[in-house]
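Removed: one protein chain of the complex. Kept in place: all other protein chains.
And now, chain A:
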Amino acid sequence: MSALPGSAEGTAVTGLDSSPVDASPETLAELPPLTEQTRLEAREIIARYPQPRSALLPMLHLVQSYQGYVSPEGVALCAEELGLTKAEVGAVATFYTMYKRRPTGRHLVSVCTNTLCSVLGGQRIFDALAADLGVHHDETAPDGSITLEHAECLAACDYAPVVTVDYEFYDQQDVDSARTLVAALRRGEKPHPTRGAPLTDFRGVSRQLAGFDQYGDEATRRAAIDAEGAIEPTLAGLRLAAERGEAAPPMPGPGPGQPSADTGEPRETVRPSGRTGETPGEEAADARVAAADTPAERAGAEQTHPDKGAEYGQPRGRQRAGTENPPATEPATGTTPPTSPSPNPPRAQNQEA
(Lines give C-alpha, C1' and ligand atoms only; values in the text may rest on other atoms or scores of the structure.)
Protein backbone atom coordinates (compact mmCIF):
# COMPACT_ATOMS: atom_id res chain seq x y z
CA MET A 1 0.00 0.00 0.00
CA SER A 2 1.79 3.03 1.17
CA ALA A 3 5.11 2.62 -0.52
CA LEU A 4 7.64 5.39 -0.29
CA PRO A 5 6.22 8.51 -1.89
CA GLY A 6 6.71 8.32 -5.62
CA SER A 7 7.48 4.61 -5.80
CA ALA A 8 6.16 2.58 -8.68
CA GLU A 9 2.94 0.68 -8.16
CA GLY A 10 3.46 -2.53 -6.24
CA THR A 11 7.06 -1.91 -5.13
CA ALA A 12 8.44 -2.42 -1.69
CA VAL A 13 6.28 -1.08 1.01
CA THR A 14 7.38 0.67 4.15
CA GLY A 15 10.42 -0.64 5.89
CA LEU A 16 13.06 -2.60 4.12
CA ASP A 17 13.21 -2.53 0.35
CA SER A 18 12.78 -6.04 -0.94
CA SER A 19 13.39 -5.43 -4.61
CA PRO A 20 15.94 -7.76 -6.22
CA VAL A 21 19.54 -6.97 -7.08
CA ASP A 22 20.03 -6.57 -10.81
CA ALA A 23 21.91 -9.62 -12.08
CA SER A 24 20.57 -9.72 -15.60
CA PRO A 25 23.10 -10.81 -18.25
CA GLU A 26 22.63 -7.56 -20.20
CA THR A 27 23.49 -5.44 -17.15
CA LEU A 28 26.44 -7.58 -16.15
CA ALA A 29 27.83 -7.55 -19.69
CA GLU A 30 28.05 -3.77 -19.59
CA LEU A 31 29.82 -3.41 -16.25
CA PRO A 32 33.45 -2.42 -16.11
CA PRO A 33 35.18 -5.34 -14.39
CA LEU A 34 36.57 -5.14 -10.88
CA THR A 35 40.33 -5.40 -11.19
CA GLU A 36 43.39 -6.23 -9.15
CA GLN A 37 43.50 -2.52 -8.36
CA THR A 38 40.06 -2.76 -6.76
CA ARG A 39 41.27 -5.61 -4.63
CA LEU A 40 44.34 -3.70 -3.51
CA GLU A 41 42.20 -0.72 -2.58
CA ALA A 42 39.88 -3.00 -0.63
CA ARG A 43 42.87 -4.25 1.35
CA GLU A 44 43.96 -0.69 1.97
CA ILE A 45 40.56 -0.02 3.51
CA ILE A 46 40.80 -3.14 5.65
CA ALA A 47 44.14 -1.95 7.02
CA ARG A 48 42.51 1.16 8.47
CA TYR A 49 40.63 -0.75 11.14
CA PRO A 50 41.51 -2.91 14.12
CA GLN A 51 39.11 -5.54 12.81
CA PRO A 52 38.73 -6.27 9.09
CA ARG A 53 34.97 -6.43 8.99
CA SER A 54 34.71 -2.73 9.86
CA ALA A 55 35.88 -2.15 6.30
CA LEU A 56 32.72 -3.58 4.80
CA LEU A 57 30.73 -0.34 4.44
CA PRO A 58 33.58 1.58 2.81
CA MET A 59 34.28 -1.44 0.60
CA LEU A 60 30.71 -1.38 -0.64
CA HIS A 61 31.12 2.32 -1.46
CA LEU A 62 34.26 1.29 -3.34
CA VAL A 63 32.35 -1.31 -5.36
CA GLN A 64 29.82 1.38 -6.27
CA SER A 65 32.63 3.67 -7.39
CA TYR A 66 33.56 1.11 -10.04
CA GLN A 67 30.22 -0.30 -11.05
CA GLY A 68 27.56 2.19 -9.97
CA TYR A 69 25.78 -0.29 -7.74
CA VAL A 70 26.47 -3.23 -5.48
CA SER A 71 26.81 -5.87 -8.16
CA PRO A 72 27.01 -9.62 -7.55
CA GLU A 73 30.69 -9.41 -8.48
CA GLY A 74 31.20 -6.68 -5.87
CA VAL A 75 29.48 -8.74 -3.20
CA ALA A 76 31.72 -11.67 -4.05
CA LEU A 77 34.85 -9.53 -3.85
CA CYS A 78 33.93 -8.19 -0.40
CA ALA A 79 33.06 -11.67 0.81
CA GLU A 80 36.38 -13.10 -0.37
CA GLU A 81 38.48 -10.31 1.08
CA LEU A 82 36.73 -10.42 4.45
CA GLY A 83 36.19 -14.16 4.74
CA LEU A 84 32.42 -13.77 4.83
CA THR A 85 29.70 -15.52 2.89
CA LYS A 86 28.03 -13.68 0.04
CA ALA A 87 24.79 -13.89 2.01
CA GLU A 88 26.40 -12.05 4.92
CA VAL A 89 27.60 -9.29 2.63
CA GLY A 90 24.28 -9.13 0.80
CA ALA A 91 22.42 -8.83 4.08
CA VAL A 92 24.46 -5.76 4.95
CA ALA A 93 24.32 -4.19 1.50
CA THR A 94 20.53 -4.40 1.31
CA PHE A 95 20.10 -2.73 4.71
CA TYR A 96 21.45 0.66 3.68
CA THR A 97 19.72 3.16 1.42
CA MET A 98 22.88 4.40 -0.24
CA TYR A 99 23.77 0.99 -1.63
CA LYS A 100 21.94 0.63 -4.90
CA ARG A 101 20.51 -2.58 -6.31
CA ARG A 102 20.44 -1.49 -9.93
CA PRO A 103 23.06 0.49 -11.84
CA THR A 104 22.78 4.17 -10.98
CA GLY A 105 22.66 6.79 -13.68
CA ARG A 106 25.57 9.17 -14.18
CA HIS A 107 24.06 11.36 -11.47
CA LEU A 108 21.87 10.55 -8.51
CA VAL A 109 19.26 13.22 -7.90
CA SER A 110 17.71 13.09 -4.42
CA VAL A 111 14.75 15.22 -3.45
CA CYS A 112 14.01 15.60 0.23
CA THR A 113 10.35 14.83 0.79
CA ASN A 114 10.43 14.64 4.54
CA THR A 115 7.82 16.80 6.24
CA LEU A 116 9.62 20.10 6.48
CA CYS A 117 10.82 20.10 2.88
CA SER A 118 7.46 18.79 1.66
CA VAL A 119 5.66 21.65 3.34
CA LEU A 120 7.82 24.08 1.43
CA GLY A 121 7.43 22.31 -1.90
CA GLY A 122 9.66 19.22 -1.86
CA GLN A 123 6.93 16.81 -2.89
CA ARG A 124 5.93 19.04 -5.79
CA ILE A 125 9.55 19.16 -6.90
CA PHE A 126 9.78 15.38 -6.75
CA ASP A 127 6.56 14.95 -8.72
CA ALA A 128 7.68 17.39 -11.41
CA LEU A 129 11.07 15.70 -11.85
CA ALA A 130 9.49 12.26 -11.91
CA ALA A 131 7.16 13.44 -14.67
CA ASP A 132 9.98 15.06 -16.67
CA LEU A 133 12.18 11.99 -16.43
CA GLY A 134 9.35 9.49 -16.78
CA VAL A 135 10.51 7.58 -13.71
CA HIS A 136 9.38 6.67 -10.21
CA HIS A 137 11.38 6.71 -7.00
CA ASP A 138 14.65 4.78 -7.37
CA GLU A 139 14.46 4.48 -11.13
CA THR A 140 16.83 5.65 -13.84
CA ALA A 141 15.93 7.68 -16.91
CA PRO A 142 16.20 5.61 -20.11
CA ASP A 143 19.19 7.63 -21.32
CA GLY A 144 21.12 6.60 -18.20
CA SER A 145 21.73 10.22 -17.22
CA ILE A 146 19.88 10.36 -13.94
CA THR A 147 18.56 8.16 -11.17
CA LEU A 148 15.82 9.90 -9.21
CA GLU A 149 15.03 9.16 -5.60
CA HIS A 150 13.09 10.71 -2.82
CA ALA A 151 15.23 11.23 0.28
CA GLU A 152 14.54 11.51 3.98
CA CYS A 153 15.68 14.58 5.90
CA LEU A 154 19.13 15.57 4.64
CA ALA A 155 20.08 17.65 7.66
CA ALA A 156 19.62 20.87 5.72
CA CYS A 157 16.12 21.85 6.79
CA ASP A 158 17.13 25.49 7.18
CA TYR A 159 17.73 25.45 3.41
CA ALA A 160 14.44 23.73 2.53
CA PRO A 161 13.36 22.57 0.06
CA VAL A 162 16.54 20.70 -0.64
CA VAL A 163 17.70 18.72 -3.67
CA THR A 164 21.05 16.98 -3.87
CA VAL A 165 22.95 15.75 -6.91
CA ASP A 166 25.49 13.08 -6.03
CA TYR A 167 24.85 14.30 -2.47
CA GLU A 168 26.02 17.88 -3.15
CA PHE A 169 23.51 20.47 -1.98
CA TYR A 170 21.24 22.48 -4.24
CA ASP A 171 19.43 24.47 -1.62
CA GLN A 172 16.18 26.39 -1.57
CA GLN A 173 14.87 24.90 -4.77
CA ASP A 174 11.49 25.27 -6.36
CA VAL A 175 9.86 23.33 -9.17
CA ASP A 176 11.30 25.58 -11.88
CA SER A 177 14.87 25.70 -10.57
CA ALA A 178 14.92 21.94 -10.02
CA ARG A 179 13.62 21.23 -13.52
CA THR A 180 16.23 23.57 -14.99
CA LEU A 181 18.92 21.81 -12.96
CA VAL A 182 17.89 18.37 -14.10
CA ALA A 183 17.58 19.47 -17.73
CA ALA A 184 21.14 20.80 -17.57
CA LEU A 185 22.42 17.57 -16.06
CA ARG A 186 20.80 15.62 -18.87
CA ARG A 187 22.60 17.79 -21.41
CA GLY A 188 25.84 16.76 -19.72
CA GLU A 189 26.37 20.08 -17.94
CA LYS A 190 27.37 20.26 -14.29
CA PRO A 191 25.75 23.29 -12.67
CA HIS A 192 27.62 24.33 -9.54
CA PRO A 193 26.00 23.28 -6.26
CA THR A 194 24.79 26.07 -4.02
CA ARG A 195 26.79 24.48 -1.18
CA GLY A 196 29.40 21.87 -1.99
CA ALA A 197 32.13 20.91 -4.41
CA PRO A 198 31.90 21.01 -8.20
CA LEU A 199 30.06 17.93 -9.39
CA THR A 200 31.86 14.84 -10.53
CA ASP A 201 29.42 11.95 -10.74
CA PHE A 202 27.88 9.25 -8.58
CA ARG A 203 30.88 6.98 -8.98
CA GLY A 204 33.30 9.75 -8.10
CA VAL A 205 31.59 10.61 -4.88
CA SER A 206 31.34 6.91 -3.99
CA ARG A 207 35.11 6.81 -4.23
CA GLN A 208 35.36 9.62 -1.71
CA LEU A 209 33.04 7.78 0.66
CA ALA A 210 35.32 4.76 0.43
CA GLY A 211 38.03 7.01 1.81
CA PHE A 212 39.96 7.71 -1.38
CA ASP A 213 40.68 10.83 -3.30
CA GLN A 214 38.26 11.21 -6.17
CA TYR A 215 40.02 14.11 -7.86
CA GLY A 216 43.43 12.94 -8.98
CA ASP A 217 45.32 16.20 -8.78
CA GLU A 218 45.96 18.41 -5.80
CA ALA A 219 44.57 21.62 -7.29
CA THR A 220 41.19 20.06 -8.03
CA ARG A 221 41.08 18.42 -4.63
CA ARG A 222 41.88 21.70 -2.89
CA ALA A 223 39.26 23.53 -4.95
CA ALA A 224 36.66 20.95 -3.98
CA ILE A 225 37.38 21.27 -0.28
CA ASP A 226 37.47 25.04 -0.43
CA ALA A 227 34.38 25.40 -2.62
CA GLU A 228 32.29 28.03 -0.91
CA GLY A 229 28.56 28.26 -0.92
CA ALA A 230 25.66 30.52 -0.21
CA ILE A 231 25.36 29.88 3.51
CA GLU A 232 23.04 32.61 4.78
CA PRO A 233 20.98 30.29 7.02
CA THR A 234 24.14 28.80 8.55
CA LEU A 235 25.31 32.28 9.50
CA ALA A 236 21.91 33.77 10.37
CA GLY A 237 22.45 33.84 14.12
CA LEU A 238 26.04 34.97 13.89
CA ARG A 239 25.18 37.87 11.59
CA LEU A 240 22.29 38.93 13.77
CA ALA A 241 24.48 38.86 16.86
CA ALA A 242 27.01 41.13 15.15
CA GLU A 243 24.24 43.47 14.07
CA ARG A 244 22.83 43.68 17.56
CA GLY A 245 26.17 43.75 19.32
CA GLU A 246 25.33 40.62 21.27
CA ALA A 247 28.02 38.22 22.37
CA ALA A 248 28.74 35.33 24.66
CA PRO A 249 29.96 36.16 28.16
CA PRO A 250 33.71 36.75 27.91
CA MET A 251 36.04 33.97 28.95
CA PRO A 252 38.32 34.46 31.88
CA GLY A 253 41.74 35.43 30.58
CA PRO A 254 44.53 32.93 30.30
CA GLY A 255 46.52 32.72 33.50
CA PRO A 256 50.27 33.15 33.74
CA GLY A 257 52.16 30.60 31.74
CA GLN A 258 49.08 29.62 29.82
CA PRO A 259 49.77 29.27 26.14
CA SER A 260 47.70 31.37 23.85
CA ALA A 261 47.87 31.33 20.11
CA ASP A 262 45.79 34.44 19.91
CA THR A 263 47.80 36.45 17.49
CA GLY A 264 44.80 37.90 15.74
CA GLU A 265 42.62 40.76 16.81
CA PRO A 266 40.73 40.47 20.04
CA ARG A 267 37.29 39.06 19.52
CA GLU A 268 34.13 39.04 21.50
CA THR A 269 34.22 35.52 22.78
CA VAL A 270 37.80 35.45 23.97
CA ARG A 271 38.19 38.92 25.42
CA PRO A 272 39.80 38.32 28.79
CA SER A 273 37.79 39.64 31.66
CA GLY A 274 40.01 38.56 34.47
CA ARG A 275 36.80 37.58 36.16
CA THR A 276 38.23 34.56 37.89
CA GLY A 277 41.75 34.70 36.64
CA GLU A 278 41.84 30.98 37.01
CA THR A 279 43.38 28.70 34.49
CA PRO A 280 41.29 25.79 33.36
CA GLY A 281 43.71 23.58 35.23
CA GLU A 282 43.06 25.41 38.45
CA GLU A 283 39.38 25.29 37.80
CA ALA A 284 39.61 21.59 37.27
CA ALA A 285 41.28 21.34 40.62
CA ASP A 286 38.42 23.32 42.10
CA ALA A 287 36.10 20.94 40.37
CA ARG A 288 37.69 18.04 42.12
CA VAL A 289 37.17 19.74 45.41
CA ALA A 290 33.57 20.45 44.57
CA ALA A 291 31.19 17.58 44.90
CA ALA A 292 31.27 15.39 41.85
CA ASP A 293 27.51 15.36 41.78
CA THR A 294 26.65 18.58 40.05
CA PRO A 295 22.99 19.46 39.62
CA ALA A 296 23.29 18.96 35.90
CA GLU A 297 24.67 15.56 36.47
CA ARG A 298 21.92 14.61 38.81
CA ALA A 299 19.28 16.02 36.52
CA GLY A 300 20.73 14.29 33.51
CA ALA A 301 21.15 11.05 35.34
CA GLU A 302 17.63 11.08 36.67
CA GLN A 303 16.07 11.96 33.41
CA THR A 304 18.11 10.17 30.90
CA HIS A 305 20.02 7.39 32.49
CA PRO A 306 20.02 4.62 29.94
CA ASP A 307 18.54 2.29 32.51
CA LYS A 308 15.39 4.31 32.36
CA GLY A 309 15.49 4.11 28.63
CA ALA A 310 14.32 7.61 27.95
CA GLU A 311 16.10 8.88 24.92
CA TYR A 312 14.49 10.38 21.92
CA GLY A 313 10.74 10.45 22.10
CA GLN A 314 8.75 10.16 25.22
CA PRO A 315 10.02 8.87 28.48
CA ARG A 316 9.24 5.22 28.62
CA GLY A 317 6.10 4.46 30.50
CA ARG A 318 6.68 0.77 30.94
CA GLN A 319 9.27 -1.87 31.15
CA ARG A 320 10.48 -3.13 27.86
CA ALA A 321 8.43 -6.18 27.26
CA GLY A 322 7.29 -8.28 24.41
CA THR A 323 10.38 -7.99 22.28
CA GLU A 324 11.17 -11.36 20.96
CA ASN A 325 14.70 -10.78 19.94
CA PRO A 326 17.73 -12.22 21.60
CA PRO A 327 20.23 -9.82 23.07
CA ALA A 328 22.33 -7.92 20.58
CA THR A 329 23.48 -9.14 17.24
CA GLU A 330 26.45 -11.41 16.93
CA PRO A 331 28.55 -9.49 19.40
CA ALA A 332 32.03 -8.96 18.21
CA THR A 333 34.00 -9.48 21.34
CA GLY A 334 37.49 -9.37 19.93
CA THR A 335 39.88 -7.31 21.94
CA THR A 336 42.65 -6.91 19.44
CA PRO A 337 44.40 -3.66 20.18
CA PRO A 338 44.43 -1.18 17.36
CA THR A 339 47.28 -2.47 15.27
CA SER A 340 48.37 0.91 14.06
CA PRO A 341 45.37 1.45 11.84
CA SER A 342 46.07 3.79 9.03
CA PRO A 343 43.82 6.82 9.23
CA ASN A 344 42.17 7.36 5.93
CA PRO A 345 44.07 10.45 5.09
CA PRO A 346 47.48 9.30 3.98
CA ARG A 347 49.97 8.47 6.68
CA ALA A 348 52.75 10.18 4.81
CA GLN A 349 51.68 13.51 6.23
CA ASN A 350 51.61 11.92 9.58
CA GLN A 351 55.25 11.02 9.45
CA GLU A 352 56.27 14.53 8.54
CA ALA A 353 54.63 15.72 11.70
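Structure notes:
Operating definition for what follows: a residue touches a chain if its C-beta (ideal position, glycine included) is under 8 Å from a C-beta of that chain, and two chains touch if they have at least 3 such contacts; residues count from 1.
Note that contacts and distances are computed from a predicted model.
Going by its UniProt record, the hidden chain of the complex is named "NADH-quinone oxidoreductase subunit F" among "NADH-quinone oxidoreductase subunit F", "ABC transporter ATP-binding protein", "Cytochrome c family protein" or "Predicted Zn-dependent protease or its inactivated homolog". The residue touching the chain not shown here, chosen from A:Leu60, A:Val111, A:Val163 or A:Val182, is A:Leu60. Among the residues A:Gln51, A:Ser145, A:Ser177 or A:Thr220, only A:Gln51 touches the chain that is left out of the figure. Note on the undisplayed chain: of the listed residues A:Thr115, A:Ser145 or A:Ser177, the one touching it is A:Thr115.
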